[in-house]
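Below you'll find the structure I mean.
All protein chains but one are shown at their positions in the complex.
Letters A, B and C name the chains as they come in the text, with residue numbers starting at 1 for each one.
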Amino acid sequence: MARQWGMAIDLDRCTGCEACVVACHAENNISTVGEEQAAIGRAKHWIRVERYYEGEFPDVTVKFMPVLCQQCDAAPCEPVCPTFASYHTSEGLNGQVYNRCIGTRYCANACPYTVRFFNFYNPIWEKPLQLQLNPDVSIRSVGTMEKCMFCVQRIKAGEIQAAAEKHELRDGEIQPACVQSCPTRAMVFGDLSDPESEVSRWAGSSRATKLLGELGTRPKVTYLQRDSWHGSEDA
Amino acid sequence: MVVLGWVLKEKGLPAQRADGSPQAASSDVFTPAHPTIADAIREFFDLRPKPVQPIAYTHKVHLGNGMQCTDCHVGVDQGPDARIPSVNFCMTCHQVIATDKPEIRKLAAYRARGEDIPWQRVYGFEPSAHVKFNHAPHIRAGVDCSVCHGDMRQQTVAERKVDHTMGFCIACHQQKNAPLDCVTCHF
Amino acid sequence: MERRDFLKISAAAGATAALEGCGNPDHQLIRFVPEEDLIPGLATWKPSICTLCPAGCGLSVRVMPGDAEVVRKGQLGLLKMGLAKKLEGNPAHPINRGKLCPRGQAGLQVTYHPDRLKGPLVRTGRRGSGQFREVSWDDAIQQLVSHLSDLQESKSEGRLAFVTAPLRGQRKMIIDTFAASFKRSMAVEFAFFDDSVIRSANAASFGHALPPTVDMGESNYVISFGADFLGTWNSPVAQSLGFGQMRKGRPGERGKFVQFEPRISQTGASADEWIPVEPGAEGMLALSLAHVIIAEKQRPAAAAGHAGSLVEGWSQGLTDFAPEKIAAQIGVKPETIRRIAREAAAHDPAVALIGDAAVAHTNGLFNALAVNALNALLGSVGKPGGVLFGPVPAAKQPAASLESWAAQVNSGAAAVEVLLLYNANPVFAAPAVWGVHAALDKIPFIASFGSFIDETSALADLILPDHSALESWLEDTPVSGSGKVVVSVAPPTMNPLHNTRAMPDVLLEVAHRLGGESAKALPWKTYDEAIQASFAALYKEMGSKTAKDAEEFWKKAQEQGGWWSAEESRVTPVSGSSAGAAVKNSAPRFDGNPSEYPYYFLPFASQLFYDGSLAHLPWMQEAPDPLSTVMWGAWVEINPRTAEKLAIKQGDLVEVASPHGKLEAPALVTPGIAPDVIAMPVGQGHENFTRYATGRGANPISILSSATVEGTGSLAWAATRVTLSSVGQGKLILFGGSLSENPPELKHR
Partner (left out) sequence: MAAKTPEQINEDLMRPLAGVSASYLIVLACFLTIVIAGFAAFGWQIYHGIGVAGIRRPVFWGFYITNFVFWIGLSHAGTLISAILRLANATWRRPVTRCAEVITVFALSIGAMFPIIHLGRSWLFFWLVPYPSERGIWPNIHSPLLWDFFAISTYLLGSGTFLLLPILPDLALVRDLATGLRKKIYTVLAIGWRGTSRQWHRLETAMHIMAIAVIPVAVSVHSIVSWDFAMAPVPMWHSTIFAPYFVAGAIFSGIAALIIAMAFLRKFLHLEEYLLPIHFENLGKLLLVMSLLWVYFVFAERLTTWYGNERSEMAVFWLTQRGSYSPLFWTMVTCNFLIPFPILAIKKLRTITGTFIASVGVVIGMWLERFLIIVPALSHKYLPYSWGTYRPTWVEITITAATFAAMAVLYMLLSKFIPIISVWELKAGLHEKPHPLRAVAQPDQVGAD
């Protein structure tokens, strides 16, 4: 059976530090859109750290939740695309084929997680900033939708490497940029079809939940809810 | 221009579109947009004139002398791209070999000026194709260079003998049961 | 026609190359012969060091070949060269173990910044006019030498001043040696967020003038007094690793984390319990906790040892600090204090931290000493799960503080002839009242090694741009973040992009040309020689099982990014320099009378801009702030009740006025801040710092008072009071749509 890439995020570890956000920008050639465009909601962050305040001072709590494409197995974005630009890959990713995208933006509307980002203009990099661009990732042009694919370029490279070295992919051998960078190790990535993989074990946790699971999108990202402190009774 | 570039960035407008003028040599921004509308149209209709190489390099002779493709195109079996040798690399042999030939003189002249040879791309995909082709796996799978590049033994200056359309790739992948998943090549 | 078409097409084909990361090769440009032998499309990972904050994390840099527009022999052309493509943590490095914070990752953009200085500059217009002319390195260095030679022979009464960021290792050694080679010279180190208070406190309590290394991974109970240790404080990546370990790294065990601070920081947001405390009352709170622990016989007072004896009334059990007595002053309920104290005592190992604003009050030193005593009482000093002090010898404290230096210059007490600037931007990062700008105006000749024009280097007469970190030889000796002895080293990861030179090399060159003392003091030709020498010494001193000789030791170190001891050589505290008698409880003093300036003003380190030195990076500008989600700007945090009282709405432009100035920024109404506190991020408000940062937001430092932390020279940057009022419509760019997960719009029937 083909691998089924998945991710698990432990919200008890996440500190909202944004390392994943910057790592994603650096890895995936996501252009900065500038102040004016950001002001009207056109900033592109394939992964974002959602922050929610609850309560009034002084009893305030804050919740951080990194949200990226959930790579749903029943993805609403896929059937609506008239050109198959958005489709399900054999390894369970929500592929986004930039060259097929004609920019109906239907997928972005259908996505309940709002994790799809649109190139309203051609991106620009003021020279020599373009030298930072990652050669393994293509540069999306105007009118196309872009999104997280679990760093598919890293997945492909890893698979090719493993094949060249004639060994099976080891668990954790491939890491998307966000997972790699996370300073608290709040994210793990791996093959959900392998019950022994770390991500499978995390996904089996009692704290495991799916984001908007009630919509039946069958996300492949699992969230481990914030835990509470159990130590007080032995005080 | 810097200022212009910034202003444009702030507006989020692609630079070379600002005044309609094509992206100048000294452009201060990099963008995937086409330098001119003419370019956009050419690419749309996939019009790619024959590249004109600065030096009439002949593959025929070199291969005839028993050289292998990988002697010059290093890295083709390790990574995505094959290296186009630099002028230094050529000169390792042509220091002594055929130094009187006019083309070799050109070569030497480049080296003397401390310039590299501005080879023009023969193959390669348009940016809008978003193809991430990787040579190495194909070599390992035993695909012969000539399948995609024609028989270089018969070519002098490299020409586009094979049309690298998606149909061409797909046909071969189907034949060889290679993956047909879009993200195999497009990402 | 034929030819022109060809050019256009090849430009289009060039765009294909662009997809392979080579930029947009522009075919009117000639191609230079590559200087390195590179295989296209293949990445190599090279070790380097992050220089953006004092933590000193190890980097692993992804280098790939690409086409860069460079100038060679005065001609612009394309060069195929190895280019840094991504910064990740160095997995082998003991401090950050493969991880990296957002700022560190954005460091890549420093190297490729479009406004980086491309060569040496000499001022042409009047000072500050920003008019410069490019000169050759030879002329530039000669100019500096000519200004320095008189000083060296001390013909004139003038002095040499060297203002830098706090430095370590060989860079510091070279600068100090250079300065020392002049008869009259002053070396000044300045950073807005410096750790000198904590250093002095630790010196007094534990005999180590070092910031603590927190072994959080083993802790079961963490109490933080205002320290943003997951964001910017001390060694954030190391501490984040520990935090993750503490929370979920140990099966069946999960430590508790309590944060005391008047405004929810990014760190406080992750706390199991966030408890607001009156600004400056952290010390009293710590002692109150200690009192409960002692009074309830959880620990004997004596357990605190020397650290405890420094606190007045410790041996008597701190009876003045009974929660019920002082709860009002602290602003925390007595029962809460008692509960936390019991929990902490019961959950060994427990550790307490203090930092940021808590030590930036006038009574900051007292607060720090109190927390040290609490730590000692909890028995968490030098123990697993507690605070450790890295074995690195304490760096010698700088000769003068920037404030006193500026005062001396302004008063004419110190006639500074030549000022050298490195990595410091005091005009931006020092309170206006210090008069740094005025002092600089008094100095006849200023040379800066900056890579950018910023508020300070704009005043320079000569700019000698340094390489970016990725282009330089780097060496560092981190003082916190790991129990191991760490000496990082890294060769350049890529060739220089512009006509720049490494600051140490330039200094060596200058010393060489000056001859005399300087030349004697600095015998090395290049910086890497100096580093290699230091490693030879290190090999003798420490030795290493892995290397057979100094040569191999040196090679290995370069390959893995440094040398570090195999075992965690933790230092058990020697009893501190019993500096005088016990310190008294001192209440914080605030500048500005409460009636006129009713609100505490709390600047805080921005998670993305740190102290403002990173505001020029587009990635940092566009990344949403973790809590406010603000992009491309600054903001003022206000409690909803306060906002209501002052009729301020979200996004209004508010004027924040202190006795020392005023600024304007958009209001952000958030529940995570005390009603009598106004908070603002440091970092924006640059007047002159590249296209991305200039004229954006406001700079809170500009309105701070010059109050200092008693017992130290350092700035008490949380000791200012302000008033505020709405002055119109501001521009607040938020990435997050809703503050709450259940906003009123979602309310059901």
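We take it that a contact is a pair of C-beta atoms (placed from the backbone, for glycine too) under 8 Å apart; a residue touches a chain by one contact, two chains touch by 3 or more.
None of these values were measured; they are calculated from a predicted model.
Contacts of the undisplayed chain with visible chains (whole complex): A, B, C. When the omitted chain is restored, the residue from A:Gln4, A:Gln37 or A:Thr89 that touches it is A:Gln37. Residue C:Ser740 is the one among C:Ser315, C:Thr526 or C:Ser740 that touches the chain missing from this view. Residues 12-14, 17, 44, 165-167, 170 of chain B touch the missing chain (whole complex, contact as defined above).
The set of chain A residues touching the chain not shown comprises 37, 40-42, 48, 50-52, 67, 76, 79-84, 100-106, 108-110, 112-114, 117-122, 142-145, 212, 215, 217.
The omitted chain makes contact with chain C at the following residues, 736-738, 740-743, 745-749.
Basically, only the chains that are shown with their structure count from here on.
The touch graph of the protein chains shown is complete. Chains A-C form the pair with the most C-beta pairs in contact. The centroid of the Cα atoms in chain B and the matching centroid in chain C are 45 Å apart.
Measuring from the averaged C-alpha position of chain A to that of chain B gives a distance of 33 Å.
Counting partner chains per residue, chain A shows two or more touched chains at residues 33-35, 126-127, 129-130, 138-139. Chain B has residues 2, 5-6, 27-28, 30-32, 127, 130 in contact with two or more other chains. Per the touch definition, chain C reaches chain A in the complex via residues 18-24, 41, 64, 66, 68-69, 83-89, 96, 98-102, 105-106, 108-109, 112-114, 220-221, 230-231, 236-237, 240-241, 243-244, 247-249, 254-256, 264, 266-270, 272, 274-276, 342-343, 346-347, 497, 607-608, 618-624, 626-627, 629, 631-633, 639-641, 670-675, 691, 731, 733, 735-736, 738-742. If you check the complex, the residues on chain B that touch chain C are 2, 5-6, 22-23, 25, 27-28, 30-32, 34-36, 38-39, 42-43, 48-49, 51-52, 74-75, 78-83, 86-88, 111, 114-118, 120-121, 124-127, 130.
Listing the residues of chain B that touch chain A in their complex gives 2, 5-6, 8-15, 17, 27-33, 127-132, 134, 136-137, 140, 179, 181-184, 186-187.
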